[in-house]
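Next up is a structure, given as structure tokens.
All protein chains but one are shown in place.
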Amino acid sequence: MDFLNAFIALANYVLVPGIAYGSQLALGALGVTLVYGILRFSNFAHGDTMALGAMSAVLLTWLFQGWGISLGPLPTALLALPFAIGLTILLLLGTDRVVYRFYREKKAKPVILVIVSLGVTFIYNGITRFIIGADDQNFLDGERFIISARDFKEMTGLEEGLSFKTTQGITIVTAIIVVALLFWFLNRTRAGKSMRAYSDNEDLALLSGINPERVVMITWMIVAALATTAGVLYGLDKSFKPFTYFQLLLPIFASAIVGGLGNPLGAIAGGFVIAFSEVTITYAWKKVLGYMMPEGLEPSGLVQLLSTDYKFAVSFVILLIVLLFKPTGLFKGQSV
Amino acid sequence: DAHAKEVKLGIVFGFTGPIESLTGPMSAGAEMAMKEVSDSGLLLDGATVTSARADSGCIDNGLAVSGAERLIAEGINGLIGADCSGVTGAVLQNVAIPNGMVMISPSATSPGLTTMEDNGLFFRTSPSDAREGEVMAEILQERGVESIALTYTNNDYGKGLADAIESSFKAIGGEVTIVAAHEDGKADYSAEVGALASAGGDLLVVAGYLDQGGAGIIKSALDAGAWDTFGLPGGMIGENLPKNIGPDLNGSYGQIAGSEGPGIETFTKMADEGGFDGTSPYTPESYDAAALFLLAMQAAGSMDPAEYKDKILEVANAPGTEIYPGELAKALELIKNGEDIDYVGASSVELIGPGESAGTYRMIEIRDGKNETIGFK
Amino acid sequence: MIVVDDIHKHFGGFHAVDGASLTIDAGSITGLIGPNGAGKTTLFNVIAGVLKPTSGKVHMDGENITGLPPHTLFHKGLLRTFQIAHEFHSMTCRENLMMVPGGQSGESLWNTWFGTRRIANEERALRAKADEVLEFLTIEHLADQKAGQISGGQKKLLELGRTMMVDAKIVFLDEVGAGVNRTLLNTIGDAILRLNKERNYTFVVIEHDMDFIGRLCDPVICMAEGRVLATGTLDEIKANEQVIEAYLGTGLKNKDKVGA
Amino acid sequence: MNATLRNTLLFGIIGALIVYVGFAQSWNSALLIISMGLISSIMALGVNLQWGFAGLFNVGIMGFVALGGLAAVLVGMPPTEGAFAAGGWGVVSALVLGALTILAVILVMRRMAAGWLRTLVVIAILIGGFFLYRALLDPAVERIEAINPAQTGYLGGLGLPVLLAWPVGGLFAAGAAWIIGKTALGLRSDYLAIATLGIAEIIIAILKNEDWLTRGVKNVIGVPRPVPYEIDLQNDPGFVERAASFGFDPVEASTLWVKVLYIALFAAVLLILLWMSQRALHSPWGRMLRAIRDNEVAAEAMGKDVTARHLQVFILGSAICGIAGAMMTTMDSQLTPGTYQPLRFTFLVWVMVIVGGSGNNFGAVLGGFLIWFLWVQVEPMGFWLMDLITSGMDLNSPLRAHLLESASHMRLLTMGLVLLLVLRFSPRGLIPER
Partner (left out) sequence: MTAGYGNGPDILHDCTIAVDRGEIAVIVGPNGAGKSTGMKAVFGMLDMRKGHVRLDGEDITDLSPQARVAKGMGFVPQTSNIFTSMTVEENLEMGAFIRTDDFRDTMAQVYDLFPILKEKRRQAAGELSGGQRQQVAVGRALMTQPKVLMLDEPTAGVSPIVMDELFDRIIEVARTGIPILMVEQNARQALEIADKGYVLVQGANAYTGTGKELLADPEVRKSFLGG
């Protein structure tokens, strides 16, 4: 019996990746949930906004790398991030001006906006591929690991290694900071409260002297920041490839909804629910049990509940179960 | 008269969708062959060759079929494609057979297509995955691998290949600890890597696409320190993989359809000059597909599919003068003079039985971040 | 007719209805008054099946109807209006009324394909009936207007109109008067009296307008803090110290401002 | 301009566009657009029934369409020899056991008072049931999949006429919709949406991975057809002669004729469904649904059984999508589970409904045709656009090469642009609800 190795194996293959992936989803879901909460529609273009934001960061990173600027052990992309956010803000504000504002003034139903955002998705998608192509792009530099599996083994003399990547660390830290900031902003600041008021009752917000266009503008700016950050962190950790960002949309929406739409806390919780249900249910316990069981009793089979083919399906089953018991998500989301 | 003649070849590839990054070089390869022939002015007494593209989406039957239908309408004389096995079946059944159009796919490798009813209209310049399974098993055995974990991209290609590898490897006494599918284009592969690592094995064989889930799996596995070496079937061989993953991949090995000899080298050089990557998967095969069409037309003296379809096997196989990339003009000349040719091309085309490549494989090992050819099988 | 027995309804820790018991006699027009937040609407919602009580029972004609869904209660002859108008906003006012009667043969899909003749006849009758109600409510000119685009008071009228489309046994009116012009409210009062006399409808009326209550209701029940505070005729209630303190008040302090 | 005129004009424009394709490209392309347009319209009709009439946000269309496709295989394909004997009973008993397990759980949930004991019992039943189920299923599946895996390796179908698969596809979808409806219809708007989306993903995951049922990702190829094969027509002297008398060559005539037959079948289905939906919409039933859509609480108070109506509409709409799915697989003659992607089968249909005008059946049909037309025709438009843009450029400029290279990516971009433009000029759809 060897609990330590069992735990390290579990941590290495389930806990750490789950937390990192969960944070990535959470950051994405925050953006979706914010648009839903304040502008009241499900923004399909969020995935591709992330892609575009990340793309600007990639290009800027290359530029900086070309100039020889670097952040030492940290990825240069972090330096590019603020500029990329700026570009994305411009993009989103432009889109709002040209596209969304019209429907807002027309007081179009949310579903129309959903379809409109699908159109925007297509366009963003085209732009990204046009500029940077459809391929994988690598823009990660700096120290790759905070601790790598091999180093860990050497250090501890254990059989199992535990690797912890720089990008995972950054992702988790950023997620925590961003959530705290967002919370403070929405619940404590005037601008934040005016955003919530606007989302609740547009006409009445007007009567309270809130300038709706300002609210919308601030929303898009925050969304741009969130999307770009999420996109860059995801790209650093996995890789930048335009197509995956569209695919990322599904788990992101699942996270936002399972947590309760429009609720930032929910987005975080949802991200982890989805991430961990993907990672754990299809996990093969053979290795872990191998360490835990007394000698001779180690399992011969995989001890896997379901094959990984179903990991996506399983995360949706969990989502369904959550919704059946909590119809508006874990944290009482809104619904239009 | 020379000027009136125009041969048009259609290309149905997934320019958008999950293999969009492969299709650029693939179509460039095919079009290079067309240009070569066109420039020679020797085809059918000076016909020019043009290409017409349509998007298959790789996985969208409806789109692929209507695209192919459009190409037929544009008056093509042959159809290169489709790329992915699924849409290839759909286009074959719904467009090619009804219209009596010949199709040569450079990349649809599913074993299922071998036995599909095709009225003699379907060929492919790539071998069936059934063969690759055997080859890979042999390679693994030679390297002393006793057990493997196996993951595949969840489509007909990946599944067929994984089945083939699994059964071949087991047949020669190897152990397969787990066979797990992965979906392409997903955001995260920790779950798959977790399961694979738990099952263990000397080596992780990744039967996927190099810039899709396959790369994601390898990255995840390396990051977690689960494996250092990987087995890489054809879909994983390409310069993008070592480029994106870096030095950690050194020492991994695999194989891809292709053969020894000057064919591929010449082709790579030609591709470089043409401004695209000749080693990108299925790019040589695409060149060969286009070349086969044109040579068969020359042999039949006609661009009517019904007439040249029987000539394809003839020009592709021995006996005859061996023809390599860049030698299409020579081949046309020879055929015109009534001599036999044996088209070898960039991927060592040797069509067997139902019109698919016999399959020699290039063994690859990644050294210093490069795909090195270390032998052939 | 309706017996409400020790109903409790809690929202989280808050006891909106806290042990209310009351009896509504068949054929009466019962007034239900009480301060804002006394739990009147909540009690209505419990009786009408919109909310499930935390505890307690509701009987109608001896039958336990606690927790039955609203649509079942509707078919048992229990109707209600909403304090905050619940119009069908994208439908015309006439359609708002025509949809009400239950058991229309056109509500079965099969008939929509193969029973069109019957449907057409029924529809004609319904339409006539709806127009009659609209006219009564003085909003016949709005028959083809979308219900989402009528004035606040008109919505309340429409709300009332729906209950007039069918033969009900008991009708719960939640502040029909709020926002309705007083002259029209008098007419509505007349109608209620007439329905009560001629068709023997039972009414339960929540209202803050004491004139209206006085004209129609006997008995009057006053609720406060989720419980029944007092029951009796309006005069008795008006004399009740507790009621005055909690609900009626003593009139304007600033009377002198008038005309100043 | 009055509404009827406008609508006729809109349909006229679509017609003209298709005819233009006929002349400019080929009649085969034009007919193909029509037949896929018809199928798309049917899907849009189903979604419109759910969304436009009843306000149910179903984003699981893909799943129902796929179930229709499954029906085509199970009805139309010949049975695999020996497969049923090998593992058929095992599979059937496993499935029955699975159903019983769930039934048992439901019973326990109903009968026992809530509390930790109930939770415990439920979990015990679920876990026990699951392992029993796997124990029964796995060996049976293994035996079935061992039968000539490259060609069959699945149970096969019933070998019945494939036209039967259309109603059966509807039934499959209806069955699934019933289960979903029973569990998830209580959810509101976007929560229902993601639930249905998830269920669709689950259905696809099953189709992709249960090889014994559908050959999984290996695809079922060669589903029989309800219409003759082109090759047979080309070899039929009578047909060739007739074709010749109209001045067609046999190949073209056969391909066109087959498409015309398909179109006739599809159009018949569409017309029947359209008639039924129109009748339903303009009846007290439709009125009741609109009332429910506008305000569920009030409708409930007015005696309408909202839950039952929602379930009914959900089942009907899904069944229509199932029928369309079966039709589509029949026309493709193959079931390719990998092609079922939400973008193509769910969101595209939604675009059809919204652009056409939700709440209006003719709008749905128009949207179906228009969006499908664009989906397949914007690609040439993209090329054309790029040609135009680059026409003034230096032949060797890298920018020009890059632009031309990107032309295929422009397909989605153009699609997005057109979508935004249409919605800009008629934000409530081309044929809005009256």
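First chain written, first letter: the chains are A, B, C and D, and each begins at residue 1.
The rule is short, and it goes like this: contacts are C-beta pairs under 8 Å (C-beta built on N, C-alpha and C of every residue); 3 or more make two chains touch, one makes a residue touch a chain.
Worth saying up front: this structure is predicted, and the values here are computed from it rather than measured.
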Displayed partners of the chain not shown (whole complex): A, C
Residue in contact with the excluded chain [from C:Leu157, C:Val171 or C:Val204]: C:Leu157
Contact with the hidden chain (one of A:Ala197, A:Leu265, A:Leu289 or A:Val303): A:Ala197
Hidden partner interface residues of subunit C, rising order: 11, 33-42, 83-84, 138-139, 142, 149-154, 156-157, 175, 178-186, 208-211, 246-254, 257-259
Footprint left on subunit A by the chain that the document does not show: 190, 193-194, 196-197, 199-201, 203-212, 334
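Everything below uses one rule, namely that only the chains that are shown with their structure count from here on.
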Partner chains that subunit C and subunit D have in common: none
Chain separated most widely from subunit B, comparing mean CA positions: C
Core chain by centroid distance, with centroids computed from Cα atoms only: D
Interchain centroid distance [CA atoms averaged], subunit B/subunit C, Å: 74
Subunit A and subunit C, separation of their C-alpha mean positions in angstrom: 49
Numbers and ranges of subunit B residues touching at least 2 other chains: 20, 154, 181
Multi-chain contact residues (two or more partners), subunit D: 208-209, 409, 412
Footprint of subunit D on subunit A - complex, ascending: 36, 42, 44, 99, 102-103, 106, 108, 111-112, 114-116, 118-123, 125-127, 129-130, 134, 246, 250, 253-254, 257-258, 261, 305, 307, 309-310, 312-313, 316-317, 319-320, 323-324, 327-329, 333, 335-336
Footprint of subunit B on subunit D - complex, ascending: 25-26, 28-29, 32-33, 36, 149-151, 208-209, 216-219, 221-222, 229-231, 234, 251, 254-255, 258, 328, 331-334, 336, 338-339, 341, 344, 375-376, 379-380, 405, 408-409, 411-412
Subunit D partner contacts - residues on subunit C that touch it in the complex: 48, 50, 69-71, 74-75, 79-80, 82, 86-91, 95-96, 98-100, 102, 104-109, 111-113, 116, 119, 122-123, 162
